[in-house]
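Removed: one protein chain of the complex. Kept in place: all other protein chains.
Chain lettering (A, B and C) follows the sequence in which the chains are written, and residue indices restart at 1 in each chain.
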Amino acid sequence: MAESVYSKVGGRGAPPVYHHIDPINAYHAAKFGMWLFLATEILLFSVLFTAFAIYNWAYFESFQHAATKLDWKLGGLNTLILLFSSCTAAIAVYKAQINDNQGVVKNFTVSFICGLAFLVIKYFEYSAKYRHGYFPGTELWNSAEFSTQYKNYFGLYYVMTGLHALHVLIGMGVLLWVIFLARRERFSEKYYTPVELAALYWHLVDLIWIFLFPLLYLID
Amino acid sequence: MGAADYQVDEKGHLEKNNYLNCEKGLKSWLFTIDHKRIALLYLGAMILFFLVGGLAAVLIRLHLWSSDSKLLSPDMYNVLFTLHGVLMIFLFIVPGIPAVLGNFLLPLMIGAKDVAFPRLNLFSFWIYLLGALIGFIGLLDPVWLVSKIKGSAIGTWMPLDTGWTFYTPYSTSTGAGSGWGTIIMTFAAFVLGFSSILTGLNFIVTIHRLRAPGLTWFKLPVFVWSLYATSIIQVLATPVVGITLLLLIAEKVLGVGIFDPEKGGDPILYQHFFWFYSHPVVYIMVLPAFGIIGEIIPIFSRKPIFGYSAVVFSSVGIAAVSFIVWAHHMYTAGMSPFSQAFFSATTFGVAIPTAIKVFNWVSTMYKGAISFEAPMLYAMAFVFLFMIAGTTGIFLATLGLDIFYHDTYFVVAHFHYTIQGGAVIGLIAGLHLWFPKITGKMYNKKLAIFAFWLIFIGFNVTFLPQFILGVQGMPRRYAFYIPEFEPMHRLSTIGMFFNAIGYTLALLNLALSWVFSKEKAPANPYKALGLEWQAPSPPPHDNFINTPIVTVGRYDYGKPLEDLGLKGGVSG
Amino acid sequence: MKIVPEKASTIASDFDFLNLVLFIASAFFTVAIVGVMLYFAFRYRRRSNEDLDKTPRIYGNHILEIIWTAIPTVVVIFIAWWGIVLREKMFAVDSDHITVFVNSWKWAWEFRYETGKKSSGKDAVLVVPVNKPVKLILTSKDVIHSLFIPAVRVKQDAVPGSYKYMTFTPTRIGEYPIFCTEYCGTQHSTMMAKLRVVSQEEFDVWVNYVETDEGPSAELGKKLYSELGCNACHSLDGSRLVGPSFKGLYGSERELSDGSIVVADDAYILESIQYPLKKLVAGYPPAMPAYSLKDEEYLGLLSFIKEVTFGKDQGEELVSILLDEDKVPEDDALLQPEQRGARLVQQKGCVACHSLDGSQLVGPSFKGAWGSTREFTDDSTGKVDEEYVRESIYEPNKRIVKGYLPAMPSYQGQLSEEQINDIIEFLKSLK
Partner (left out) sequence: MAELGHVIHPRVFWKVFAVLVFLTIITVILSPRVSGHIVDFGKVNILIALSIATIKASLVLMYFMHLKFEGPWILVYFILPVSLLILMIAGVFIDNPLRIDPSPEVNLS
């Protein structure tokens, strides 16, 4: 194995040493790589948006009607929560740029808690739908009265919000990892790449929700 | 490792301490982060899948020898052509040139020590193997096997027989294991796609950030430009197949009809999403081959590439156009007439850059000093085969003709000319050209040329008759056919023998020369210009003894190397 | 061996013309460019090593590059436009056309005319009058199929859950193959039909002759057996295709995939036609589609399956009277000995191996057996008389007729003396 990249050469918060790339170039390369990865995430959701758009056009009335079943208040609250967490994530990057590791810990912890709150609200939404029977497997779902267009709407709804929730979960995992590093004073103005990448990923998760919320909750 | 530790002989050969023998043991190979070793790991795995896929092709051709042959049952025939399609596309040719020659040569060609994210490179290799493993499990109807163990098996054991396109509703209803085979197989395609995305991402960042000083964008080799265009497609097209899989799973688990017509879905929507990925993927296969041919012809004609900027812009042009043509696979699927006309028009947009490339290659040879070594023969054969592939592509792009030719053997012959005649011949040509750089030895030239002629004749005898079958109207994926088609199928099967023997011979020649050849290859056997020829062969772990500064253009032939400040081998 | 299929429709000649033009253009460009390459290769081959570095440094020629970009662009736009026009002509629907509804399911086509005339199954025929536009409306019951008629140069996918159309005007009388070109599973390659172009008069006769719906007779069953495509999976001679064979089906016991045993009686057969996957026989793939038919069609199929199991034979009305439950008196005594024999032969399952109409099944046929001399496997010969029949019933493997397998079970203790006499009487009546 190549020598451990985390060897603390050059004291606390110094960038890791690579044999093939200098530290500044490594930072820009990592950020550019992350933006490319975000591009693939956007494409991942673009297929879902396309499917939703075409079925929304095809079954407009029943999609309208099915959308009224969603609780827009919870959706709106979730949007605000994610916006706030996105803001604290950006501040965390600033804190890293001024050598304030504890600032990074504080801000990312706030973002992490907001992510948790988002998932809890999502859980309430899903369980409320389960009680009303708009969940696959319930007897209302299998009954004839539940038209296939309804099923399509809720199917797409669960796939989109479910995949988004999964991305929130992954984002929270990444935040946790960076919090763990920040507590060990790993970052400084000379090296804060993981903080920036975690924040970028978190902002993407927020971006996707910014589009999901109006499309799913407020369409008619 | 200072420059002194490497004993490079005067011809540029590095016997000890090169990347092959600087670390020993299986662990040093399986967990290497050296882009050159990862390239060889990919090469080994891919040749294996190529042989298995080739075997399936041999069986198919043998079965088609007569119109009602008893060699295979219809189910087994369907399983074999699915296996052939999946193996050759997902496991061999999509990672093909980018993962092997791309990984090995990109850092060398731009004067870098390694790709931008070496550990990510190793991770993509392991994801590739994981995907291959899941793929094989998916093919062999695991759901039935598991239920058999639990004793509640219904029906019979039925490996995946949906074809590599997995068209719904067939693939999700009665396919292997009542649709579960397709789910596992598309999950394998997603995992393989993920490996492809990461390779593309790695290459884009490497080309942007790790170029040697003085190597501006328009001094980059043509092969690097084609890798750049390929990586753009890899990064931007592959996620779509991943999410299409997720929709298949959601459809099965949630009982929702996104693609299933009984539940209000639209199977043509599946085809849209599938071909949105699968058409750009055919350009992932063929673009690197264009790059390799663009490297070979200048070297063996001793002439600069004709119209460098035209070749470069046509590579990126093909990558761009490849995203707006996907529905020419669906003219007869029941799309609206307007979209058929639109996609027919955009498909012709792909023909222009390809034609420009071919014209430039041929013009490069004007007034050159052409020598006919194996790579040059492959390159010239490539131009001939790709002329046929390109022109038959025009037939299929024309809306009126495709109504007849869609899903007939004309299409089978066309895409074999494009993929086998294009990408595989490009890969074999590249392996022959850079063999001294990769192994530090020289392959047996006579055997290589003999194998070339076997491949060339065998390939044409196999697939030209299939064009005629297409004109006669024989549909694809037929296990039995009416007697009128028999003569052409017999001719094609005869050709297949030469083709198969040719490939085995070519690969065997390379493998045996690597192991047994005593001839020490110099750093620059063809006296070519270009950074990768200034590194010793085989190159050390960090590619260059001292970081190269680019003074001479890659294609400035016409003056003796010494005047250009290059000692005919190791730079500086 | 003809390369281009016959020109059997108005569009075929336009199609072939564009096809030919493109072929000539492609051949010309290919030969030209490869020719130039070979000429360069020969003309500028490397003669000796020192002219290695005397090649001119030509980096490009803008005028040439512009020319060879412009010309292909113009050519390509022209071809694209021509292709689009050809497609419009292909799918332009003429006002007075006859409409045929095409339905497709796993591995058979069905053509249905407005007069109710229907032709479907493995040997379905699309009969159309010559020089009259036809509009086909396609759909599918299960997966995507695709109707392709090479002679007429048209193709259209039949997508389940929606209706697609295609149209053509046949111009040459004759019979042309129809293929399925969208992969649809095991029998994709044999899911074929015929296009028969006939004169107008012949077509009018054909299309208006709609068979009246006969009663639930075996003939209707036999017709449905081929029309619905049952023959694709269920054979009549005991051999296994995709599904179990109809021979010896009725009344036999079947082990299902979930291990339970069921007798293949009327209820089971009717249910399997409507809901095939409910009681799936072990070892067979769940590949049968569900059929919703009219009542007499069900009964027709049922009687056909019975007929396949028990065989239609010369003493048929004799046996059929017997088998017709309501007419046959319950009390055996009122019957003639040979009638009782006929019933025994059926109940004890003799007919499963010994046919009554002379055809060879597992064992020799009963028809014409009485009084004939038989050659046995040990090369001895013997006359079929009372003593031989009685011996064959008790110890069948004692003397086996040459050419047959020792497969007959012994009926020792299952048939009373008096019942054997009835069977002998029945054999005598079967001369």
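Annotations for the structure displayed:
Quick note on the criterion: a contact is a pair of C-beta atoms (placed from the backbone, for glycine too) under 8 Å apart; a residue touches a chain by one contact, two chains touch by 3 or more.
Small disclaimer: the values here were computed from a predicted structure and weren't measured.
Counted over the whole complex, the shown chains touched by the missing one are A, B, C.
The chain omitted from view is touched by exactly one of A:Val17, A:Ala58, A:Leu74 or A:Ala117, namely A:Ala58.
The chain that is not drawn here is touched, among residues A:Leu38, A:Leu116 or A:Leu181, by A:Leu38.
The chain omitted from view is touched by exactly one of B:Ile324, B:Ile482 or B:Ile501, namely B:Ile324.
Mapped onto subunit B, the interface with the missing chain covers residues 204, 208, 232, 236, 240, 266, 268-269, 272, 276, 323-324, 326-327, 334-339, 342. Listed by residue number, the positions of subunit C touching the unshown chain are 101, 103, 112, 137, 139, 162-165, 292.
Where subunit A meets the chain that is not shown, the touching residues are 24, 27, 31-32, 35-36, 38-40, 42-43, 46-47, 49-50, 53-54, 57-58, 67-68, 72, 76, 79-80, 83-84, 86-87, 89-91, 93-94, 97-98, 189-190, 192, 196, 199-200, 203, 206-207, 210-211, 213-215, 218-220.
The working rule: only the chains that are shown with their structure count from here on.
In terms of inter-chain touching, the protein chains here are arranged end to end in an open line. Between B-C and A-B, more C-beta contact pairs are found at B-C. Inter-chain centre distance (subunit A to subunit C, centres taken as mean C-alpha positions): 55 Å. Centroids of subunit B and subunit C (each the mean of its C-alpha atoms) stand 41 Å apart. Touching two or more other chains at once are residues 265-266 of subunit B.
For subunit C, the set of residues that touch two or more other chains is empty. On subunit B, the positions that touch subunit C within their shared complex are 74-75, 78, 152-156, 158, 161-163, 167, 169-170, 173-174, 178, 261-262, 265-268, 301-304, 306-310, 331-334, 337, 340-341, 344-345, 348, 351-352, 355-356, 358-360, 362-363, 365-372, 380, 383-384, 387-388, 391-392, 394-395, 397-404, 406-408, 468, 471-473, 475-482, 484, 487, 527, 555-561. Listing the residues of subunit B that touch subunit A in their complex gives 31, 33, 107, 112-118, 120, 197, 201-202, 204-205, 208-210, 235-236, 238-240, 242-244, 246-247, 250-251, 253-258, 263-266, 269, 273, 276, 542.
The residues of subunit C lying in touch with subunit B in their complex are 1-5, 14-15, 18-19, 22, 25-26, 29-30, 33-34, 36-38, 40-41, 44-47, 51-61, 64-65, 68-69, 72-73, 76-77, 79-80, 82-91, 106, 142-144, 146, 148, 150-151, 153-157, 159-162, 164, 177, 179-190, 192, 257-258, 280, 283-287.
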